[in-house]
Structure formats: C-alpha cells, structure tokens
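What you see is part of a larger complex, with each chain still in position.
Letters A and B mark the chains in the order given here, with residues in each chain numbered from 1 onward.
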Amino acid sequence: MKRLNQPFLGAAYYPEDWPAEQVDGDIALMLRAGMKVMRIGEFAWSRMEPEEGSYDWAWLHRVVNKLGKAGIAVIMCTPTCTPPAWLSQKHPEILAVNDQGIPAQHGARRHACPTNPIYRKYVRRIVSRMGKEFGRDANIIGWQIDNELYPYGKRGCCCAHCQDTYRNQLRKQFGSVAALNQAWGTNLWSQTYNDFSQVPLPPRADTWHHPSLLTSWMQFQSRAYVDFSNYQADILHKYTRKPVGTDMMPYGALNYYDVHRKLDIVQFNHYNSMENLWESSFWMDLCRSLKERPFWNTETATCWNGSTMANGVKKPGFNRVNSWMPIALGGEANLYWLWRAHWSGQELMHGSVVSSCGRPLHIFDEVREVANGFSQAGEFLSSTRPSNSGLALHFSGLAYSMFEFQPMVAGFNYLEKLKNSIYRPLIRAQFRPDVIDPAADLDAYRLLLSPFLPTLEEAKFADKVLEWVRAGGTWVVGPLSDIRTREACKYTHAPYGHLEAWTKIVCRYELPGAPADYQVRWNEGSSALGSVWYDGLEPRGAEVLALYADGPLAGLAAAVRQRIGQGQIVVLGTLPREQELVNLIGTLGREVDILPYAGASPNLLVVPRSGENAAGLVAIELENQPARLPLERLAVDLLSGELCSGEVAMPPYSVRVLQYDLQPFTNE
Amino acid sequence: MKRLNQPFLGAAYYPEDWPAEQVDGDIALMLRAGMKVMRIGEFAWSRMEPEEGSYDWAWLHRVVNKLGKAGIAVIMCTPTCTPPAWLSQKHPEILAVNDQGIPAQHGARRHACPTNPIYRKYVRRIVSRMGKEFGRDANIIGWQIDNELYPYGKRGCCCAHCQDTYRNQLRKQFGSVAALNQAWGTNLWSQTYNDFSQVPLPPRADTWHHPSLLTSWMQFQSRAYVDFSNYQADILHKYTRKPVGTDMMPYGALNYYDVHRKLDIVQFNHYNSMENLWESSFWMDLCRSLKERPFWNTETATCWNGSTMANGVKKPGFNRVNSWMPIALGGEANLYWLWRAHWSGQELMHGSVVSSCGRPLHIFDEVREVANGFSQAGEFLSSTRPSNSGLALHFSGLAYSMFEFQPMVAGFNYLEKLKNSIYRPLIRAQFRPDVIDPAADLDAYRLLLSPFLPTLEEAKFADKVLEWVRAGGTWVVGPLSDIRTREACKYTHAPYGHLEAWTKIVCRYELPGAPADYQVRWNEGSSALGSVWYDGLEPRGAEVLALYADGPLAGLAAAVRQRIGQGQIVVLGTLPREQELVNLIGTLGREVDILPYAGASPNLLVVPRSGENAAGLVAIELENQPARLPLERLAVDLLSGELCSGEVAMPPYSVRVLQYDLQPFTNE
C-alpha cells in the first residue's frame, strides 16, 4: 500500500476534459511543480458511463497508471454529484425539489435527491463499479465521496420521498402526535396536529413556520445527506482499504461530526480571501479534532477564486501561507483547485496552477517553493502532531439550525459571532483550541467553552459535561446557552434548563442587547460594554466575576463561578468584549495549566508541535504584515536552515517550521 | 353588565398554552401588576374545537370565571385568524391564494380566504358557539373579531372565488363593459375589454398592470375583509350586547372607516419604536374620531417587539408614556401584548409582563406605576374627553390605494408624507387635529386639511365639502388633490376636477418635484423651497398667499385663497416646508378660533380635556428629552399631587394629568 511519508501537495485534475495525449505533458509540468497527488474523477460520471450500463474505465486507468509511473498518487472521487443527462432524462423523479415544489433543472451540479431510491440504485452501480476497478489500485491513496455535500436550496430536498422519510422519522421519534404537540408547543395559533399527516411539509420558506418544525426539518436534511454519505462509504469499504472521506465546505447546515462517524478521513475545501484567511484555522481546528488521522485539505485556490468571473487576485505570498495552514494545523495534504484551468463551463475563470493552454501561472514558483518546503520539513512534520492544548470550543450543528430559525436577538448570526467574537480573540491571544461537537469526548480537555449553545440536550451532553466538571473540568458556558429544549422550545421552570440547579444561581432578568448595551465591571478591574444578550444573575453563593454597572440590571452579576466537585462552572450572562474574554480565559487557563504562546504577534498563527522524538512549532503570518515571534529555546528553521533564538522577525506572509534542539544546517 | 369606571390596563393571555393549574399563580401576579382585563381566545380554535364538531369550552369558562372572581374582566376574541390543521387538511380550498396562484401553506396565521363560503361556514359555527357560551357572561366586557385583518400577500386573496366575487361587483358597478372601458381609459395598449371575463385577474404583481384595475382590485380586497368582519359582527350581535370590535394595525390597505360601520368599538394594535412613538398619536387621533365611544388600545409591547428574535429593547420610561398615550388621546384601555411570554412558537422572543417561567420582567414596576396612575386620575379621565379642536386632517384608504399604484412623483409615499410632513409639524406646533376619512361628517370642524387627496369623488365628498365651505368652513386642499376621478384616471377638461370651477383659478403648469425643487415666497415674508409637486396657479381674482420665485413657474402663484360663501378654499400648489405650513395653519386657525396650545415644547404631547364638571389636560413627553409646559391656570397633577402653575418642567418620558381648579392633595 502506497504511503506518502511527508506532507504533500496536489491538485484536482480533470483528464476527462482533455485529449488523452496531453497527459504526459501535464505530468511533466506536475513534476516541475512538485505535485505529489492528483484528485480525479469527481464529476466524470458521463465519461465513466456514457450511456446507461455501458462503462468506460480505460481512459481513467491510463491516467492513474501514468501518474503512478511518475510517482504521483491519486485520490479517487465518486462522481455522484453530477448524475449525467441520460439519467435526469430517464428518471426526472431523482431531481431534488425545492420548498416551492419545483424540481431542480439538469444543467448544474448537486441536482439529485439524497434519499431517492432510484438515484441510490444508480449511485450504487457506479460506485460499486469504481470500487471494483480501482479499489485495489496501489497508486490510489484514498477516496472521496461525492462533492461538497450540503442541503439543497433553502430547505434541502423537499420531494415527496424526503417528506415521507421525515414523517416516518417523526413517528418513530415521538411515538404519538400528542407527544410531538407537547414537545413543540403547538397550542398557540391552533397549530395542534391531530395526525402526523398534518405536519405542514415541506415547511416553505415563504411561510412563517414554527421554529421547532424548521429546526427539526433541517436536522432531518442533515441526516439525509449523512445517510447518503454512509451509503457510499459502505459500498467503498467493501472494495478498498484506503481511507474514505467526503470533501466538505466551511458551512453549518450539515453536521460534520455525524458525517464522519463512518468515514476514515476528514477532507476539507476552503476558498478564503486575504481578509478572512484566519477563518480557515477555525475549520482546520475542527477538522483536526474530528479524527486522529491527519486531515486532507482537498481544495483551495492558488491565486483567485472564480466561476464565470475571477474574483480578486491574491497578493504574492498568500499562496504560501494558505498552502501551509492545513499542514501546520494537523493536516497532511494541501490540494489546489485546480491543476489546469478549465477551457469551458461554469468555472472556467477559476485560478489554477497552469492555464487552460498549459502555461504556468505567475504563482508557479510559489507552488514549487511550498513543495520544497514540505520536503525539507517533512520528517519533522510527519513525526510530530500539533500539541493538544487541553482547551476546547464548542461548535454545534444543532445550535446552528436553532439560531437560523430563532436568532433570539436581532442581527445574531451564530457562526459569525462564534468565529469573530470568541474564536478569533482566542487565537490572536495565541490560545490553540480544538473546535469540537457537543457529541465529542471531553477527556482530552481541561477547559471547555460553550457559548451560544442553546441546548444541552443533544448527544447526552448535559450528563457528560456535569460528570466532566465534577471530575475537574472548567466549563465556561453562556451567553445564550442551556436555554432551549432539544426541540428548540424554552424551558418553563426557569430560563436555564440545568444551570440554576447545578450552580444555585438565579437568573433574575433576561434582556436582549443591540442596540442597547450595558457596562460590565470585571473583578480584575476593567469595565466595558457587554454585547448580544444580558442575563442578570443573583449569585446565591457563587463567586461573582463581573457585575452590571448600569441599566436595568445594575447590581446583578454578569458572570459568576461555582465550584462543583473537583471542577467549576463559569456562567456568562453576556458576551464580554475581546479583552475581557481573553483575560478570563487566561485566568482560568492558568489554573489548569493552559497557557497561550506568550509574546507572539496577534497576526501570527503559532502551532506548537510535539512527537516522540521531536518538538518545535510552525509559525505562519496571516495578515501580510510584519510580526515577531519570541523563542524560549534554540530552534532551527527547517525551511531556511537558520538557527533562531530570542525574538525572531517574521516577514509578511512568511512561514517558519522551527524544530527545537537541532543543529543548524545549510539549506540548499 | 360589567363596567370598568376608569381607564384600565390589561394584557393578552393565552391560557390554552399553559397547564390549567397555573392560572391561579398567573392571576396572583396579574393582581400585583394592577391588571384589570385579559384579552383571550384570539388563536385558540384548536383548543375550542379540537376535532371538527367536537367542542371544549370547559377550560375557557374556568379561566374566565377565575379571572372574574379576581376582579379581572375579559375581552373575548374569535379565533378565526388561525383555522386549525384539521380544517386546512379537509378543505384546502379555504386557503388564501397569492397573485401567482399559489395557495397559502398551513403553519402560520391569516391563511384563509375572507370570502370562501366553506371557511365562512366553519367561522359561523365557531363564532356562534362562542356567542352562545360566552355572549351573556358578565365578566366579558367586549369582543374582538379575528386579529389584525389585512389583505393577504401583495394583492390580497386571489382565489377563484374572490375573482368571481370581484367580477360580479364590477358588473354591478359599471353595468356594461363599455362603461368600464370608458371609466378606466382602456383604449391605450389595446386594453379594451370586450367582456368582463377579459379583465385580467388576479392582477399579478409581476405584470405592469393598469393603475385603475389595481386600485379597483385592492378596494375590493378591503371590502372583502370588511365584509368578513361584518359577517362575524352580525353573528356576535345576536348573542351579546357587549361592544364588538376588531383589532387593527397602523396600515393603509384596509379601510378603517368602512370596517367600523357595523362595529361598536375601535380596537387598535401598535408596536412603535422609541424613534417613531409620535406616529401612534396619528393613529389614535384617527381611532378617537371613528366612534364616540372611547377606543381600546388592544396591543402594544411593554419593552421590546419580537418574533423569533427580540428587536431593540426600550429605555426606562418608554413603557410609561407608551401606556399613557391611548388614554390621553381618547382611549379607555391599554393592553399589553403579552402577559406571559410564549415558551414556543413563532413569537417566543416577544417582550411581556412576566417571562415564560413566570418571573416578572424588569419593567414590572413600571407597569404597576401606570396602573396606579390610571386609578389616581381615573375619575378625571372618565369624566372628561379630549376637547374637540375644530381641526381635521384627511386620511383616505382610497387615496392610499391610488398612490400605491400611481405614486405620481418618484419616491412619493402617501402615508409617510402625510404623517411626516403634515401631521407631525402640526402636533409639534401643538395643534390637535382629528384624523378623519372623507366619508366622515364635517359638522364638528371649522378647518379641514386635504393634502394628497387625489379624488373628491368618494363618498359624495365633493358636494359635501362645497356645502360645508359655503356654510363657513376653511378648506386647505392640495397639493396632489382633486386630480383624479373615482377610477384613478386624470380629468381631461382641466388638471383639477373641481377646484378651477369653484375658485376660478387656472392651473397653468404642473411640474413634478424631487430632485428639482423651487423657491416659494410667502406673503408673510418667509421664503423656502417647496417640495413633492408644483402646480403653477393663475389667481384670476383669488388672493395670492405665495408666489414661485424661481424656476419655470416663477411669477405664478404657489398658494391662493378664494372666499366662497361664508367660507374659503385655500389651494396649495406645492407642499410647504414645515415652518410655512405651521404659519399658514396658524393664520387660518386664528380666523376660526383654532389655537394651538401655546408655548409647550414640541416634544410634548399636550391633550386638553373637558367634561361637564372638569377640565384640564394630559401631557406626555415623547422623545426622552426634557420639556417645558406653560400653564395659564392653576392645576393639580393627579399623579404626583403637585400644584402646578406657570412654566412646568416635564422630565424625559414623564406624564402629567393636570386638572384645573382643584385643591392640591397629598399623593399616597
């Protein structure tokens, strides 16, 4: 079995679109560029099965073999994202249907329903055939299922089959319609259902629907796509021992924890801009935490994103740091989309490594530099992993759905707020959190943040977290956490489902923020406006960490801490300003030996790494600005060969791979 | 028969959504808050009739009785706004249909067609049953029909039944299709109809339709909802002698004059913000003028509006002034929406008096203060009424429809302009107009303003106003008035339908304003830009009040006055600036003894009140700023017990109820 023993660079390759005789020239260029892997097959169903039941694999074997001979591995993709025209024509019932009842039109991609049995039958056939043909091919190092799975349109696929499937799941979940009525609170607006057949499906986007119904329906949509991925994974696992994954995008409506239960490897696509490059690290901190196995960054642009138009070329150096990020953060591959620019179609203006006519792009040298860097630092990188910091931050797909359909306070966007107001302050302060799902195990962590986590009722999280706290964990929870049932309703005994009982505090008043915001005075001395939401807390014996200083809540607590067993719960009644958040996590972190990398510039991504025989760090400058990196130990930069110590300068868009306790060498 | 002998505070209550055993606790809290009335039943059809023909009234009687025992009255609502799921399922033909032919989806509210006979049958059944059950209940002080009636979607309900009804009304109105063709002017664009069946129905919003058709269709929609209200009123009047109303919103497409012909009481819902609180007084000046009987403010928020998200919490004191406004302006009740916050559903984030878990909100004390104030000032308030000022301002539902489909000048919004550029300057100058429909009687008025009233042909207004002018009335008309027929077409003999004949003036040129505007020099000395529209008038013997000073109309009159009989007509060719408008109304007012309350700050709402045995005023500060109120007589503030005279300071968001010629007392 083929193994690449160092981080590797690659790209998406579409040989189905080019003359067979061009492969050799492409390979020569790939070798020049330092490419180690090509990702192929993704959309090529009509070349694999030009007519129903008639297969053509010769062209694909030839490409795989030629690549193999050149030492370039392959990631093979199932082409199910683009069922061919003959299939849409013969079976229009496979087309996804939007919330207005209008079927998708053939002509783009992602046009099939994930649950449709006829589509599934054709999927089974093509995937099985691929498995037979390529499952044991030594040059294939892994598999990708479909492409960028995500609920269709505004409400996912709304076809009759999906509706039936959902209704059956409701029956199974609730047992009786009375139980559903009770769980969702349907007495208002005469919404009581006498029968499951009355649940209005699909919940149209032009209708003001019950948020419990909408949340439930979109959770079903996520499950439907997970099930579709599982369906293919089961087939592929029969034919291959190579890792199977599915390439996912930085979106919220598909539950990434669920989708990876059956998968072997995490694959991730991102197309961030110069402005929001840091957001990629949020997703990579999530990718890393999903599996032990290093993830693959399956898609990113070399120099500009585009479809039928190019969007904003990136500056020199961007490709360098963008290519290094997944490697630094625990991945082992970075693949560009795409190798050779398309000469036609919906994405013909996307940036690439070489142009449609086979000419290297202006970033070609930057690509080679990255490839060389991966080689030079390969041994260190493959023998170390990002050090676990003991700090975790929750991101929940269920929370995403709940907030989508009940934002609770005007302007609130869960994912944006989580990234911008929690995650970003932490990483700029050089904390290195894992981003985890509430279903994830907590054993590896000593400090856990759960802001904006409306329900604790998913995946038995409430029991788990309480046990973990009792055993010594420090849990920072709120604002807007523990305020909804599993079915997206409020509790009626208290604002919180569990926190009052666990901590003995009482939430006296709840107030929305924005535009009105209130002063919070922190014990540590500083004072600043809170934001988003305001719970006014009576401590009832808990330690007060912050008090409201004005407004209707003046004198009530804005943040409290309660010791429970060996651990503690910190309840935040409002969202602190960046500085106060970092102070708080700093204080709590010190208690459990979680320390940020001290003194590094905030525009620097610093990832300490450790392994059995080596230690060091990767540092990447993310904002095209100068930065400074203090070192406490002597280290060698494996890219430049420099010996580094003290405060090291990091030029804009630079990367250093620093190994401790190594002799300097000359870089050739 | 139960009577509340003073202004009263109340709230919407949804016992259908809470355990029966919770009522007692709620009542205890209501009494603490000073609640005198609960509004119930509004959406509870599925609790009243869980399955077709099977009724459950026990729970509702129990609540009404318990409230009654506690001294809390009830306003009972028909639940027809939310036909239950079993009805939508059995008779999907009752669902309202939008202009694209798409039926409403069950799951929200207001989803039924107002004219559908099957829906009407079910409405008759449930309303009759309610009437039988509760029509003679002594604790019920009044009835509300449905909730917030308003045309569905962009074009009202467009179902086949509505189309047929409308077409029949057209046949009846015009007699022959030739008459319709003539009235609408269909010769252009080959729009001539050979037959009523060719009238394109429904007039889709995606088609560039004839404005006469659109205006006519939306007038039909208004009638359809009026008819639906009448249908229920007729039923209720069989079973009860308590006043019947329907709670209406501050919108324009339902004709509020028409809807109240059969109703006994005006009910009004509003959710104004801190910024536009003053607009509520426009609507309340309309509510007061619709009926002799004091109106009920049936809904308003205590502290924030919300649906699945909270929108902008209001500052301390807002609840005070917002609660007092309807009482000051001639209402006798203020009810909050809602008593206890919902725990689920589409509106679970709306502000309330107590939270979903029964905890008082931060504004609870402000609510109690208002309740106390109503008691203290109750005798004075219930023995006086806002003094009629003799001044009236027209608001016409027909004008609203005409301008919606022919704004005449880019950017013109009838209701916004009427409120912001006419009404607001008047009330900031302390005039106290009634806001009336052109169908309303004019006997009570000496000065009448009719800006933006495109047609005089509704409700025989032309004859009426001329007679009223001859008898001594002063009528200020224009700009954009008397320029359309009843069917929304221009006159062809002159720009005005009547004004040239009545006043002998000639309109030489008509010019749209915006962005170009022109200087107007007023006789009184000031000079300022006009706005919106410019008619250049030749006085031909009329008195010139203002001349254009530049532009193509320079030298023509911008405003003229013509004496007719005992009265006069003032024609405005353009919309004056705020200051000139106030000067003009001041001058004209003085001639007919209509005087503003002199010297009060513009941010103050000052409402003089008088009765057989008492006189005084209510003053409310609307903008959270300090204000000054000069008093010409000694008065006692019934809320504070203070004796007031001279210039009285009004703090931000303060209220004073000042009774003249009363001995001071100590407020306990």
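Before moving on, here are some points about what is shown:
Here is the rule we use: a residue touches a chain if its C-beta (ideal position, glycine included) is under 8 Å from a C-beta of that chain, and two chains touch if they have at least 3 such contacts.
Treat the numbers as computed from the prediction; the structure is a model and nothing was measured.
Every protein chain here is a copy of the same sequence, 2 of them drawn, and the whole complex in this file adds up to 3 copies.
Here is the rule we use: only the chains that are shown with their structure count from here on.
Per-chain Cα centroids separate chain A from chain B by 51 Å.
Considering their complex, residues 14, 16-17, 43-47, 50-51, 79, 82-86, 88-89, 102, 104-109, 304, 306-313, 315-316, 341-349, 355-359, 361-363 of chain B touch chain A.
If you check the complex, the residues on chain A that touch chain B are 100, 184-194, 197-198, 200, 203-204, 206-213, 405-410, 412, 488-495, 508-516, 536, 552-553.
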